[in-house]
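Missing here is one protein chain; the remaining ones are kept as they sit in the complex.
Residue numbering begins at 1 within each chain, and the chains themselves are lettered A and B in the order written.
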Amino acid sequence: MKKIVLNEKTLEFQRKVEELSGQNTAMCDQCGTCSGGCPFVEEMDITPAQLMRKVMLGQEDVLECDTLWICATCNTCTVRCPRMLDVSKVAESLRQIKLRDEINNLDLDNLPKEVLKELPQIALIAALRKLSS
Amino acid sequence: MAVEQKMVTVYIMGEPQLVPEGSTIIMAWEYAGFQLKKGLGCREGFCGACATVYREKGDFKLKGGLACQTVVTDGMSLVQIPFVPSERPRYNLAELKPDINTFKELFPTIFRCVACNTCSKVCPQDIKVMDYIQQLKRGDIAAAAATSFDCIRCGLCALRCPADIVQFNAATLAQRLYGKYLAKPSPELADRLTEIDEGKFEAEIEELYNMSHDDLVKKYYSREIKIR
Partner (left out) sequence: MKIPYFPGCSLKTYASSFEKSAIASGAELGIEFVEIPRWNCCGVVSSLTSDDLMHHLAPVRNMIRVLEMQDACMVDTDNKMLTLCSMCMNTLKRTNLKMREHADELETINDFMYNEDQKYDGSVNVVHYLETLKEYGFDKIAEKVKVSLKGLKVAPYYGCMLIRPKEVGIDDAEEPTIFEDFLKALDAEPVEWRSKKTCCGSYLTVSKENIVVKLTSKILEDARSNGADVIITSCPLCAFNLDSRQELIRIQNPGFEPIPVLYFTQLLAIALGLDINEFGFANNKIDGIPILNKKIFKK
């Protein structure tokens, strides 16, 4: 079993995410309601509840998970969390930490012309906003 | 009675230079001894070559202007931007349609616009740049062509844009599409082209070609200009 060490570094990461998201992640009691309601959970590598756990423990490797980019900000987790935590804001903060380092999840330069042609503008604008910087 | 020429201090790339009050930025550069080989063109505010970025004393704003048109102020600090990287996609106008799909394919970066208005603020021609990008986003090419009409492609908008859009290239495409596909055809133009093809003006042109220099000058200055 992997040993998790809590130290200055993990605390700093947790605080950073909490500040960006405005959420007190220590309130999460890991009930799993967010994971249960998430329509995309089957596609994700870690569930929303696991994401929250990683943030609570200041584990920076959460930034490498696919989950961040599969989240579609549908807010089902947010409206159902019994602790009134805004889980989608936590996911957004993790995305922003990556995006602010200029690590994009959408490669605009290589989007096929056929794809661009059929998309309504709203799809392109929303995707660029959430998945690129 | 001699009139004393007032001088002002201008910081050209950080170095203070004393230049006559009322100079344009170009005049200030040249008075200070610089010879501009790039970033200078028509000197008339039309070609867009002399894009300049500057600050004025006591003002936090970073401003953009044309060096040939902007008058210096005391304490102004400036640098010229002779070139703005702005690759554009290659296209064949005859193969394009004047609709939103063309812009999605050729200029997808316009959908990154966050409506911050920085482009409009820096435009030396006072064009509402953000407005025409918004018009393009919703597929209104004719409106974008009209709004961007005064653009001289100085590049300052693209330089300042946080979304990395090259606004003026998108505007150029909009104007071209408008001109080719959306503008009303002019019957007067068609008539005139027919007249030319039929040789209506051949004799007149032949006469002008064969005139002496003096006769030509006389004819030029005595010409009638009809205003309909």
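The definition used in the following text is that a contact is a pair of C-beta atoms (placed from the backbone, for glycine too) under 8 Å apart; a residue touches a chain by one contact, two chains touch by 3 or more.
Small disclaimer: the values here were computed from a predicted structure and weren't measured.
Across the complete structure, the visible chains that the omitted chain touches are A, B. For the options B:9, B:134 or B:172, the residue in contact with the chain missing from this view is B:134. Interface residues of chain A facing the missing partner chain: 19-22, 39-40, 43, 69-70, 72-76, 78-79, 86, 88-89, 92-93, 96, 105-107, 111, 115, 118-127, 129-131.
Contacts to the hidden chain, counted on chain B, fall at residues 99-100, 113-117, 120-121, 128, 130-131, 134, 137-140, 162.
Just so it is clear, only the chains that are shown with their structure count from here on.
Per the touch definition, chain B reaches chain A in the complex via residues 100-101, 104-105, 108-109, 111-112, 137-139. On chain A, the positions that touch chain B within their shared complex are 108, 111, 113, 116-117, 119, 121, 124-125, 128, 132.
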